[in-house]
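Here the complex is missing one protein chain, while the rest keep their positions.
Right, chain A next:
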Amino acid sequence: MKITLGAIAAVALSTAAIASEVSPETVEFTDDGVAVSLTGVAGDPVAGAEAFKNRRLGNCLACHANADMAGELFHGNVGPELDGVADRWEEPMLRAIVVNSKHVFTDETVMPGFYSLDAGKDVAKDFVGKTILTAQQVEDVVAYLGTLKE
């Protein structure tokens, strides 16, 4: 009985979260970036750090060096170092970069859009219609990026 109640509560919670979630198609980009949280739930920088380095999630280290993660092997340099990135960009712009950096840089950028359905040709079956990160993972990564100050 307890279990059932718990399960119902969990379902109720997750539908609530999804109801207020901004879908990838409706993210609003302004001159300042993406001002509104995608979920309304504050990002968790610890979960964000995990999503950042996890190869199946952000895999951000594939392209970015990050001194805060000096303990991790193999930092790429396809993109700039992210040390002090929060001194260079405000939160809305960091969110815009993670959601779809093509709106911030140019269409030519090598950086994937992590909360965008604007993907390439022939997306593999398992990934069709899916974003690389969930809305909450984006919020978590953005919260983590916010800690990278010099």
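Please note the rule applied: a residue touches a chain if its C-beta (ideal position, glycine included) is under 8 Å from a C-beta of that chain, and two chains touch if they have at least 3 such contacts; residues count from 1.
Everything below uses one rule, namely that contacts and distances are computed from a predicted model.
Enquirer: Which one, "Acetoin:2,6-dichlorophenolindophenol oxidoreductase subunit alpha", "SoxAX cytochrome complex subunit A", "ABC transporter permease" or "(2Fe-2S)-binding protein", is the UniProt name for the chain you do not see?
Expert: The chain we cannot see is recorded in UniProt as "SoxAX cytochrome complex subunit A".
Enquirer: Among A:22, A:38 or A:61, which one is in touch with the chain left out?
Expert: Missing-chain contact among the listed residues: A:61.
Enquirer: Which chain A residues would touch the chain omitted from the figure, given the whole complex?
Expert: With respect to the unshown chain, the touching residues of chain A are 29-31, 59, 61-63, 65, 73-81, 88-89, 93, 103-106, 108, 110, 112-113, 118-125, 127, 130, 132.
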